[in-house]
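This view holds just a subset of the chains, kept in their places.
In this document, chain identifiers A, B and C correspond to the written order of the chains, with residue numbering beginning at 1 in each.
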Amino acid sequence: MSNPNPLALIVGAGSGLSASLARKCAAAGMRVALAARHVGKLDALVAETHARAFPCDVGDPLQVETLFGEIDPPDFVVYNPSYRVRGPFLQLDPAEVQKTLMITAYGGFLVAQATLKRMLPRGHGALFFTGASASVKGFAESAPFAMAKFALRGLAQSLAREFGPKNIHVAHFVIDGGIGRAGDPRAAARGADGMLDPDAIAETYLATYRQHRSAWAFEVDLRPWVEKF
Amino acid sequence: MSNPNPLALIVGAGSGLSASLARKCAAAGMRVALAARHVGKLDALVAETHARAFPCDVGDPLQVETLFGEIDPPDFVVYNPSYRVRGPFLQLDPAEVQKTLMITAYGGFLVAQATLKRMLPRGHGALFFTGASASVKGFAESAPFAMAKFALRGLAQSLAREFGPKNIHVAHFVIDGGIGRAGDPRAAARGADGMLDPDAIAETYLATYRQHRSAWAFEVDLRPWVEKF
Amino acid sequence: MSNPNPLALIVGAGSGLSASLARKCAAAGMRVALAARHVGKLDALVAETHARAFPCDVGDPLQVETLFGEIDPPDFVVYNPSYRVRGPFLQLDPAEVQKTLMITAYGGFLVAQATLKRMLPRGHGALFFTGASASVKGFAESAPFAMAKFALRGLAQSLAREFGPKNIHVAHFVIDGGIGRAGDPRAAARGADGMLDPDAIAETYLATYRQHRSAWAFEVDLRPWVEKF
């Protein structure tokens, strides 16, 4: 990437992973744009990373277009948003299932299309998708998330095949475990480093972003050392 | 299945596979219900199989509930509907992509929920999903179909894990090739038996339906002998 | 298959699945040949199925050639042999690991080559491989079996791609659970039909053998309704 001051767009910016990505991108000299449904709680991160934050409901085509209209063409886009409903299948609310599909998968399509429209004319870029255990395994009582994360993986595969040869690096990450910092109380029962530290995940995203195009990764699975799989 | 006169519901009844399934179910002594967006062209099949036909847009929760309200609880349900838009990714119409997801994947959720609500109290049943090559491979210029078929597979996996131990046989079929009868002009270039004959596919669905529960298949891939894969 | 009196060769004939296959093939009017390391205990099965039994160490090229020299060209061959050593990885005996590879995987190669040499000139046939959970998932403390069953699956995939278009049906079955008849004491804790009944597995093999070549299955996974996966 010869761009002297590339722009990273982190979508779904309310998560711990997004914050880690924003910090690492900023530390690497990139400009950072953050998109989230609610930007109010991003103030500290914005200040820390000199980022700009934009409100965006990723399931709405107009809001996605508006977002991209307000920023420069991005060099690096990460799609993190996910919404899910779970529980016994017969009790699932169809409207919540649809919302799961719209935010977790269809939003990925919308952001991908807006991203690639801007990367293609410039001839380079990277578009990464954040998956989960549910991307490759449909668990009981979690059909909606499996549907949406499987769909996002299908999208990423298709885009890698279409846009790889156009010099756009498309990659998909299977985050196979809970995300939490060392002090996260949920991690206590798992022992040291039993949850995926968002900084550690972000480190691998950045290393993948820096890969030479002669050896691009499409898929990387990440899990804590103690995770069953 | 000890039910003396089981009911088979074939959803997405306008396809050649659905017609073959209807005939085989009828020949096996089952009552047959057909659901399709447009039932007008089903007259001949209805007459031949003594089926009942119901109009249903599978992406609409109300229409799916109406459908199930008009039929007896089914013993065997096959979900075949698929809609797709394809072409260069940047030219895809977002509304068409959403429609692809709604009919091919979300409709599967709606039909599954209505089906399982009725199978679970009766303690048995079979729910099969028809996939495609795109269920396991995201092809270039076909992201929407990959998204939807990946999602449907995730749904099927999740349901198999949740409802198998409740004596409901959930299975997913990867139809890896074009479907067409021997005389189909598209098959000419492929040579003899170069497209999947819908009767041959239906034969495997019925054999899977008849499996003893000690050895249920979850996933079967079917392709013509000459198909590249 | 127009052959009036086809020959089925069941390799690894000492298992319950092989016995079920032999009975179903005989009941379907096929001649049956059985190959096993030790044929002494096959007397009852031989009598019941009018089969012929041949001693064969499948890991030995000469013994495999001898076997095929003593029988007519087979129409249907099933490769069942498996040997395994398991336990903490550091305690595994390398000689036992090599034996696991030789019998479970290399024997599959030898039998496949001898089989296909005879099927190819006749222009038809079916060659099926029996896999296990370990064919698609490498479990802790079971590396040798995973190595061998993964290898057998790789062999089957390669053969399906090379010989499908030559009218030879190659298929691979993932038997995902313990095999045992209803009265098997190991099944007690699992409840009714909690182990794969060998007759039920064999039923699916025969249904797959009878598939029309326009819709051949390559891979089928089979598990008991209550099995976790």
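What we mean here is this: a contact is a pair of C-beta atoms (placed from the backbone, for glycine too) under 8 Å apart; a residue touches a chain by one contact, two chains touch by 3 or more.
If you're wondering where the values come from, they're calculated on a predicted model, not measured in any experiment.
Because every chain is the same sequence, the assembly can be counted simply: 3 are drawn, and the full complex in the file has 4 copies.
By definition in this document, only the chains that are shown with their structure count from here on.
Taken pairwise by the contact criterion, the protein chains link up end to end in a single open path, with no chain closing the loop.
Superposing subunit A on subunit C by their CA atoms means rotating through 180 degrees, a value rounded to the nearest 5. Mostly identical positions are employed by subunit B and subunit C in their mutual contact, as over half of the interface residue numbers are shared between these two copies. Nearest to the common centre of all protein CA atoms is the CA centroid of chain B. Rounded to whole angstrom, the centroid-to-centroid distance between subunit B and subunit C, based on C-alpha atoms, equals 31 Å. Rounded to whole angstrom units, the spacing between the C-alpha centres of subunit A and subunit C is 44. Touching of two or more other chains is recorded for no residue of subunit A. Of all the residues in subunit B, the ones that touch subunit C in their complex are 160-161, 164-165, 167, 169, 193-197, 199-201, 203-204, 207, 211-229.
By the touch criterion stated above, subunit B contacts subunit A in their complex at residues 61, 88-90, 92, 94, 97-98, 101, 105-106, 109-110, 112-113, 116-117, 120, 134, 137-144, 146-163.
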